[in-house]
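To start, the structure under review is shown below, and the notes come after it.
One protein chain omitted, others in place.
Let's look at subunit A:
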Amino acid sequence: MTERTLPATPGQTVGPFFHYALPYPGDNELVPWGSPGSLTLRGRVYDGDGAPLPDALLEIRQAGIDGVVPQVPGSLRRYGVPFTGWGRCATDNAGEYRFSTVEPDASFIAVAVFARGLLDVLFTRIYLPGATDSFLDSLDTAERDRMTARREGDALVFDVRMQGEEQTVFLDFT
């Protein structure tokens, strides 16, 4: 048991005005677009009416092709730095995000979701097609499908649904 001595600072929504502050050049480019071995990871974020969110922000954290989660700086000034295993992408007007990354030697890519209208961060996982682990095994088939990316050509596609029957499986780590 970990003992908590200090109460946590509450979260608040990222709001509508983060676009000039959080996104930066190369934020979604964990490896150069189209470089050998690169993978496009993309998808859309939808609200409870099925409308795309043009003001969401996703962050991903992942291992590399060697299965190691890098602990190296350089994500904010990417050019010429090694793979950092972290990226950020604001959705566009169609609610779409996209990352250029690599397929990790791991079962999933960790995701944090922020949006106007969302009062605190939400976490999920993008499982690779065919991946399995004890958490995924604990879910029903529909949930497992919703947590697993699908392959479309050279890309992996993973949509985020904020609510409803098809809602993304969001995680509680507390």
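Just so we're on the same page, contacts are C-beta pairs under 8 Å (C-beta built on N, C-alpha and C of every residue); 3 or more make two chains touch, one makes a residue touch a chain; residues count from 1.
What we mean here is this: contacts and distances are computed from a predicted model.
S.K.: Given the options "Protocatechuate 3,4-dioxygenase subunit beta", "Acetolactate synthase small subunit", "Predicted membrane protein" or "Fe-S cluster assembly protein SufB", which would UniProt use as the protein name of the unshown chain?
M.R.: Cross-referencing UniProt, the chain left out corresponds to "Protocatechuate 3,4-dioxygenase subunit beta".
S.K.: Using the definition of touch stated at the top, determine which of A:Leu53, A:Cys89 or A:Val102 touches the missing chain.
M.R.: Among A:Leu53, A:Cys89 or A:Val102, only A:Leu53 touches the chain that is not shown.
S.K.: Touching the hidden chain in the full complex, which residues of subunit A are there? Just list them.
M.R.: 2-22, 47-49, 51, 53, 59, 61-63, 69-77, 81, 84-86, 104, 106-110, 112, 114-123, 133, 135, 139, 143, 162-164, 167-174
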